[in-house]
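Reviewing the structure listed below.
All protein chains of the complex are present and in place, except for one that has been dropped.
Order as written gives the chain letters A and B; numbering starts at 1 within each chain.
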Amino acid sequence: MRGKGAAALAGLLGTALVLTACGGGSSDGGSDSGGASGKGPFTFVTGKDNSGTMPYIADEWNKAHPDEKVTIKQQSDSADQQLSDLQQHFQSKDANYDVVTVDVVWTAEFAAKGWLVPLKDDYAIDQAALLPATVDAATYNGTQYAAPYASDGGLLYYRKDLVKKAPTTWDELIADCDGKTTKGTIKGSKPGCYAGQLAKYEGLTVNAAEAINATGGTIVSEDGKSSTVDSAQATTGLDFLVNGFKDGYIPKEALGFKETESLNAFSAGQLMFMRNWPYAAAILSGDSSKVADKYGIAPLPGPDGHGASSLGGHSVAISQYSDTKGSALEFLKFMQSEEVQRNDLTVGTLAPVLSSLYTDEALVKKFTYLPDLLKSIESAVPRPVTPFYPAVTQAIQTNAYAAMQGDTTTAEALKNMAAAINSAAAGG
Amino acid sequence: MTATSVGVPVGNTADRPIRPYKQGFNWGQAGNLAAIVLIAFWCLAPFYWMLVLALRDSDYTFDNTPWPTHVTLDNFRYAFDTSINSFGRSLINSLIIGTAVTVLSMLIGVFAGYALSRLVFRGKSIVLAAILGASMFPGVAILTPIFQLFSDWGWLGTYQGLILPQISFSIPLAVYTLTSFFADMPWELEEAARVDGCTPIQAFRKVILPLAAPAMFTTAILVFLASWNEFLLSSVLSNGVKSVEPSTVAIANFTAGPHIVPYTQTMAAGVIVTIPLVIVVLVFQRRIVSGLTAGGVKG
């Protein structure tokens, strides 16, 4: 297979370059060679530790591996800046970026650029205990390139004082709103009906992809090279959002909503339903929330039965330019171990990737949304896995937004979306 | 001084107080006062609102009461909480970057300003046009190549990587303002020094430099403010490295964790960034105005 050959070649090339660069470039020391056996102290580059889980990880790892200590380098907490920092260091073949945290949507690009060590052969990791969706999201062209360690999925937050039980379908959701909400705005005497993250930014890609995936529509083909979004299923899916604005079950303010704004509105009692990530639960139960005892959590609704969530989350991957790949591989396994996963959840409220933790009684007691989150992630579809993600997400945002604003029909928007994605894949 | 640069008949220097000329329609005292209040409101209302929000409990962000309610200093404490944001560090970074840019631009610009205003040589207007052209330059035009270059050199997220590109607009600003200032200074003294046997360099050092000190100081303030306020280059070239990031970028990226944008806390940070500027403006108001009107360049 050609792909394999090229990957191997890229690997060899990368190793060769590292070997020549090692002499002066690397401060890691201690390593005797590249390849799977490379052992020694290494650096783990990750986004800002908002969840506070990194100290535990560093302590536990270093205790068990005194000769292969990990140094954690924290980047900023803006995803854009993390991305460009990684791109920069990979481009300059930095041997000090041994293990990196990769957002699910960057995996394909990094893999296609030949920056990540494919997790196969000597580097294969058993992923059977993991939620399959998280592994899919770390896979490009049939090869896994990153080891998922934190997942994330969308949830439906609802007002249990206003509806008896959470809706499982879109039609139920709309029917629930009838009479109990003010149409088209969050500022009426009654709350608005439903909102997600629908401003024109990355969140819209997530929400639009969820709507499209819920109806069985897809955005890009398996190989990531062409678009499949111009379909009847996708039209039905996107119409849920488009008609929301037309019929008033999504308030017009939602066109400016990011995570914060939607959460603020729901927590002020101005929304009956909200799509958001699990992190919102802690804030909604907090002091400043007006709905602290009045909200419930459920999986996202869909056209018939529960819908699809977009998969969020992060993986860890080994840099092709690292000279401590052996230690790095062990670290990847460590990040997926039950102790780390458990700590990530209890300390950092990060959604685990190990399926067993979602049914762990003690954990479910503490995090009551776990079963719902499991449903959400089990049904989750990765956002488009494509090496042209920046252009693809632009294509999705621009066209979905135009349709929601009523500037264009849903069908037209999807046609343009498909064309723009194809054009991106062709190098435009 | 300000007057000559915008075209004043000789007999009327700015040093003499100017009586307002009655232009027929007389609004009277009340009208004038209303005008003053209107302008002051225009200029101060948003800043006032920033202050009110900065002092307001974040749970009441959209309270919209026009005076301070739910007053708390929590937002300020939060802004300086290093476990959440590196805002305090960014203030120091802004100071370091601003000082470096100012010193560098002044050191280089003062010579150019002197040459352009005082010396007669061929190609002067071409040089001046080139410098002006550089100041009109869209930052994005140099951003792409500089980003790539610095990426290759490992200069993204370093002090030098943030300081040097700012020279592209700070040198033209300094040269242009200094040239205007120098052109308005009394020539006769320099010529007298030259007649007394000073070389041009001696004349510059002994006569002009002391005379020019206020002008240079003013120019330095303008350059520093321009650097303190810069955003585009810094936001891209700091590349998320908190230890060198200036305050404008820190505030733009102010968060309270993933997906949480803290409004009132950001306002507190904004107030802290703005207060030194307000003090500078209060103290050096006359100088800044003369600098702005001499150079006609926005900072």
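Points worth noting:
Please note the rule applied: a contact is a pair of C-beta atoms (placed from the backbone, for glycine too) under 8 Å apart; a residue touches a chain by one contact, two chains touch by 3 or more.
Assume contacts and distances are computed from a predicted model.
The unshown chain of the complex is recorded in UniProt as "Sugar ABC transporter permease", chosen from "histidine kinase", "SiaC family regulatory phosphoprotein domain-containing protein", "Sugar ABC transporter permease" or "Aspartyl/glutamyl-tRNA(Asn/Gln) amidotransferase subunit C". Shown chains touched by the missing chain in the whole complex: A, B.
Residues 2-12, 14, 18-21, 23-25, 27, 29, 32-33, 35-40, 42-44, 46-47, 49-50, 53, 61-62, 64, 107-109, 111-112, 114-117, 119-122, 124-125, 127-134, 136-149, 164-165, 167-168, 171-172, 175-176, 179-180, 183, 187, 200-201, 225, 228-229, 231-232, 235-236, 247-249, 251-252, 254, 263, 266-267, 270, 273-274, 277-278, 280-282, 285, 288-289, 292-293, 296-299 of chain B touch the missing chain (whole complex, contact as defined above). Although one chain is not shown, part of chain A still touches it, namely residues 2-3, 5-7, 10, 83-84, 112-114, 140-141, 185-187, 199-201, 223-226, 252-253, 255-256, 261, 387-388, 390-391, 394-399, 401-402, 405, 408, 413, 416-417, 419-428.
In this text, only the chains that are shown with their structure count from here on.
Inter-chain spacing, taken between the CA centroids of chain A and chain B, is 41 Å. By the touch criterion given at the top, residues 50, 75-78, 81-82, 84-85, 88, 91-92, 258-260, 263, 277, 279, 283, 287-288 of chain A touch chain B in their complex. Put simply, chain B touches chain A in their complex at residues 58-59, 151-152, 154, 156-157, 239-242, 245, 253, 255, 257-261.
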